[in-house]
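A single protein chain has been omitted; all remaining protein chains appear in their positions.
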Amino acid sequence: MADISLTPTEAFGHQSDSRWSGLVPIGRQFLRALPLAALVLGVAVILNFALPRLAPGDPIDFLVPAEQANAISAEQREQLAGSYGLNGSEWEQFTRYLGNLVQGDLGISTRHGRPVTSLLAERLPWTLLLVGTSVLLSTLIGAALGFRSAWRRGTRSDVRTLTGVMVADSFPPFFVALLLMLLFSVQLKLLPVFGALPGTEAQGLAFAFEVARRAVLPIAALTLAGLGSAYLVARSSAVSELGEDYVTMAAAKGLDPSGVRRHARRNALVPVWTVAMLNVGALFGGAAPVETVFSYPGLGRLIYESVLSRDYPVLQGCFLLIALGVIAANLVAELVYPFLDPRVRRPGKVGG
Amino acid sequence: MTDAILQIRDASKTFRTGTGSRRRRVAALDDVSLAVGEGEIVALVGESGSGKSTLGRAVVGLERLDSGELLFDGVEYARLRERQLRHLRRNMHLVLQDPYQSLHPGMRVASAVAEPLQIAGTGRASSPRVYEALEEVGLTPASDFLQRYPHQLSGGQRQRVVLARALVGRPRLVVADEPTSMVDATLRGSIVQVIRDLRDRHGIAFLVITHDLDMAGAVGEQVAVMQQGRLVECGRTAEVFQSPSDPYTKMLLHAAAEVGRLETAG
């Protein structure tokens, strides 16, 4: 019988160990992603501190509504500067700002006269509801449509879906919001025009139903806003995977169409996941005009209100909070990669 | 050897691979010494990962050595800076394995072949030397080829264009990295013939890097065998093929015979 054992050169490079199991890869991935997250957070904090000071004009002018600016005396200015941490040297201001930040003190809203943190805490859940649901829906729908297009690449059905999604994606989110409101609330009178909470004292399921009724239109507008990128990335990554040899091999070994598609889909998921997490950031941003249209009491609407009333402490707080949310989303994205790709989970031999 | 155009002395280079706890250093070159004489063809043989391509890239200055010396015409150049290296490079040329990739897809044959002249400032795409170079590698009549794009040529023709580019600047040394590995077997012999002709006519020395023992045996007077970064054997081609002294060379020749590459086992 012929010798069919591995030659030394063949065995070279093979590593057999399964030390990397369970939580270890997640920990490693976390440590790898942490420096960037910290850096982004640092830049966000510094930007937040520096922007009002770099902007043209006296920061106090930003803090005081224009019509009152001339009416206040020098002492009042001084006093205001004190209450907004604008007195003392730049370095003193910065350390004070950092100290406050660590204690969770983001300053006081000029418009509401309340701590910014309590305002944010009040608004955040609503935005989370909108953004979370929309990211989930746009990713699921986008990926399903994108994969379906990829399987039918080069056919009329693919081109129809591609064109359709691109057209839908080209409507600016707030315009979609206006159209939805026009159709469902004004014309058909099916859904409430604005707000997030019912005016009446509904309880339990009825309450949840009322909340859902008010959230459905903003969620629809935001879902549409995130749909295009999810669809396009799912389609193009699945198309590239279909060009890989393992797909032909999967068909050659006798798998039925759904089996072959499963092989390609498994590897096309990584970019889809990345885009889903990028969409968290994008939709936090997109939420501002959409919430404004629906007068939905989320962070986005809060940004709009603070822009109009020049409530800069609140604006800065919103920005910091959103940056924090996006950093968290990026971290989560990194932590999931090892589960999606064994090459990240068990980095073995490099290359072929 | 005093008339060596290229001398490699104790060349070493390591690469880092892997990340985290798997990080390790792999020696791509481990104290390699080799000389190529004026107008000599040396075949450098090895399997993938033997470091033979790294050595070729180091010779033409695309890769920096960690330690060791490179001498061209007796002048050390391993540690020269990019600018100082430039005039030396006119005397050297690199031919790469994939003729599909080693030509810019948007550049016509004439501009591709003229590139060494343009870089040296001694000629242009319309220079007669471009025409002559094409004729010399067997692309006749050259006027048929000057204005074509790479995708309008066959694989064998493309490799000839690459060789024309190699000879147009009249270099004294050409490093050819796997010049026949992407060419059909029936055309392999003619590429080997072009290499030998260029040497005979212009005295260009060649360092031919290949994994193909058959080709190594046919192209040059000298053969050098590399394994995992080390030079395990070096000598006159006929002698090495007939009576290899190193066990790795023996194993290689044996395997080559087994897959029909060579007449008999070594």
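So that you can tell them apart, the chains are marked A and B in the order they are listed, and the count of residues begins at 1 in each.
Keep this in mind: a residue touches a chain if its C-beta (ideal position, glycine included) is under 8 Å from a C-beta of that chain, and two chains touch if they have at least 3 such contacts.
The rule we apply is simple: contacts and distances are computed from a predicted model.
**Student:** Of the options "Cytochrome (Ubi)quinol oxidase subunit III", "Acyl-CoA dehydrogenase", "ABC transporter permease" or "Oligopeptide transport ATP-binding protein OppD", which is the UniProt protein name for the chain that has been left out of view?
**Tutor:** "Oligopeptide transport ATP-binding protein OppD"
**Student:** If the hidden chain were put back, which of B:29, B:44 or B:60 would touch it?
**Tutor:** B:60
**Student:** Touch as defined at the start, partner being the missing chain; which of B:78, B:96 or B:208 qualifies?
**Tutor:** Of all options in B:78, B:96 or B:208, contact with the hidden chain holds for B:96.
**Student:** Considering the entire assembly, which residues of chain A contact the chain that has been omitted?
**Tutor:** 1-7, 9-16, 18, 36-37, 39-40, 43-44, 47, 51-52, 54-56, 62, 151-159, 162-163, 166-167, 169-175, 178-179, 181-182, 186, 228, 236, 239-240, 242-261, 263, 266-267, 281-282, 284-286, 288-289, 292-293, 303-304, 307-308, 312, 315-316, 318-319, 322-323, 325-327, 330, 340-343, 346, 348-349, 352
**Student:** Using the touch rule from the top, list residues of chain B that touch the missing partner.
**Tutor:** Counting over the whole complex, chain B touches the hidden chain at residues 47-48, 57, 60-62, 85-90, 92-98, 101-104, 106-107, 115-116, 119-120, 155, 162, 165, 169, 175, 184-186, 188-189, 192, 211, 213-215, 217-221, 237-238, 241, 251-252, 255-256, 258-261, 263.
To be clear about the criterion, only the chains that are shown with their structure count from here on.
**Student:** How many angstrom lie between the centres of chain A and chain B, each centre taken as the mean Cα position?
**Tutor:** Distance between chain centres, rounded to whole Å: 52 Å.
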